[in-house]
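Missing here is one protein chain; the remaining ones are kept as they sit in the complex.
The chains carry the letters A and B, assigned in the order they are written, with residues numbered from 1 in each.
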Amino acid sequence: MAVADTNDRRELLTVNMGPQHPSTHGVLRLELKLDGEVVVHCRPVIGYLHTGIEKTFEAKTYLQGVVLTDRMDYLNPLGNNLAYALSLEKLLQCEIPERATVLRVLLVEMTRIASHLMFIGSMALDLGASSPFLYVWREREKILDFFERMSGVRMMTSFIRPGGLVRDLEPALLESMSTFTDAMPSYIDSYEELLTANPIFKERTEGVGVLSGQDALDLGVSGPTLRAAGVALDLRKSNPYCGYESYDFAVPTGNVGDCYDRYLVRVAEMRESVKICRQALDQLPEGPVRTDDRKVMPPPREELAKSMEAVIHHFKLWTEGIKPPAGEAYVGVESPRGELGFYVVSDGSGRPIRVHERAPSFANLQALPKLTEGGAVADVVACIASLDPIMGESDR
Amino acid sequence: MPITESGLQSTFEAGEVTIPADGIPTVRVPLDDLTRAVDKIRFELDHSRFVDVTAVDRLTPEDRFELVYLFYSLREKTWLRLKTRTDSEAPSITSSVPGANWYEREVFDLFGITFKGHPDLTRIMLPEDWQGHPLRRTVPIGAEPVDFTVTRSAYGSS
Partner (left out) sequence: MEITPDGKSDGKTGAPGYLLSRLEDWARESSIWPVTFGLACCAIEMMATGASRFDMARFGSELFRASPRQADLMIVAGRVSQKMAPVLREIYDQMPEPKWVIAMGDCASCSGVFNNYALIQGVDKIVPVDVYVPGCPPTPDALLDSLIKLKERVALDSRSARHGAQTTPGVGIARG
């Protein structure tokens, strides 16, 4: 349906893309104004997955809130758990045992690998290559199997909680993770063999959706998109948390800032994550995985039969919940999409008065008009895929 | 040059400087100084990377909403938080910080704070014709009573 635009002598065609669309990576709607094949104006409309999670946090205790964090960026559930736990631990001034910290790094990097695998699969599928999707799901299923073995749930594990982890990982599981980590680089080689030098893939992504470093910084873009634009900002290196300063890994950057660079940066990041997993498994110390602070983590069940204090702590934790002192905390972590953080505001009671998620996809999607305007309609799909947005965290 | 509490206090004479639990220096300025404070933070103090804008409903009788801005310095690798209080309006910083566009729309949508000078202040999360601003703490969560058998005598079955 052609709409005559009276401000312009050209006739611009208004096309609506989404919210139900096979390639918009969830419920994203784009209002496109086209001049033939060229996108003249692009206006993203979000909010189709607004779940009111930030309001729901205020009605729940802090521990119940952990469950909500899984469901925001649903391809990075353990990463969300970690960001929330870190903010709360800052408020509570709580010490986490060594073993829990190293296991947290291991789990979060495994989740990063799983998320980037999904990125490769869906980007390839959007651009017409259907085989890589099935290849990456083979490895992703292995990672989801690990999560199921450790927690019982494939995706929304809620395993990383304020105060440590839910329980320890068994030696057999760590053994399997170790074998997987050793085998992974050759799998990444097989995905690269399919896509990286593929002339059709390169034709569709090279020079498409160029974003400069300064534009990216002004728009609040972060993560692989920012690094592909040339800005070497990785919060794991610049503001280390969970002991990341003791791991040896590189931060890949791009120089052009197009879709192909964003793909290459994520593939390189996957290789670095495998290295981090290897180091985490090698330097895993013995010890507990929960803090001793009974105001944060419940006592073990055996203690309940012996100690009255343990019973009282257990009772208070299950009725009132964790009660951090009044204040606020924000810890920025590096999620597969960029800077993620939970701004938790507490008034001293068992329920927060405000929890705000700084979602990387919300800011990244603001860059979409800059990426798509001036390009062809077919390139819009490549641009969205290369930004790797998750509407669950963008709309919250 | 790293930010110190005293250095920050001298840059913002009219502001209050605190360091909360997360170690991020926080400056609170009056609403009229907001735009100047943002420029100072981004250029004088070199925290030019924009991170976040949000609001907290403090439920005080005056100046109920607390606007929270977060910036980051690529050189110092630190965050800096800027706060101000308002009842209903605030100046928009979108002209100098393009990334704040959607963030201000979200605060408008969920809290009802209008940003003067914003290019497109419309609802972003909720449908266009929605009435109300749900994230205000005076607005109930809108939950539906769940049909448990044990509470049927109280709520009846739905």
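Basically, a contact is a pair of C-beta atoms (placed from the backbone, for glycine too) under 8 Å apart; a residue touches a chain by one contact, two chains touch by 3 or more.
Not measured: the values here are computed from a predicted model.
Though it is not drawn, the left-out chain touches A, B in the full complex. Here the missing chain is touched by one residue of A:47, A:299 or A:341, and it is A:47.
The omitted chain makes contact with just one of the residues A:68, A:280 or A:340: A:68. Across B:7, B:23, B:119 or B:132, the residue that sits in touch with the chain not pictured is B:132. Contacts to the hidden chain, counted on subunit B, fall at residues 125-127, 129-132, 134, 141-144, 146. Residues of subunit A in contact with the chain left out of this view: 19-22, 26-27, 47-53, 55-56, 59, 67-68, 71, 74-75, 118, 133-134, 137-138, 140-141, 144, 154-156, 391-392, 395.
Please note the rule applied: only the chains that are shown with their structure count from here on.
Averaged C-alpha coordinates give centres for subunit A and subunit B that are 23 Å from one another.
Per the touch definition, subunit B reaches subunit A in the complex via residues 20-24, 48-52, 54, 56-57, 68, 70, 72, 74, 77-79, 81, 97-103, 106, 110, 123-127, 134-135, 137, 141-143. Residue ranges on subunit A touching subunit B, taken from their complex, read 46-47, 50, 52, 54-56, 58-59, 87, 90-91, 93, 217-221, 231, 233, 238-239, 325, 327-332, 339, 341, 343, 345, 353-354, 356, 358, 362-363, 365-366, 395-396.
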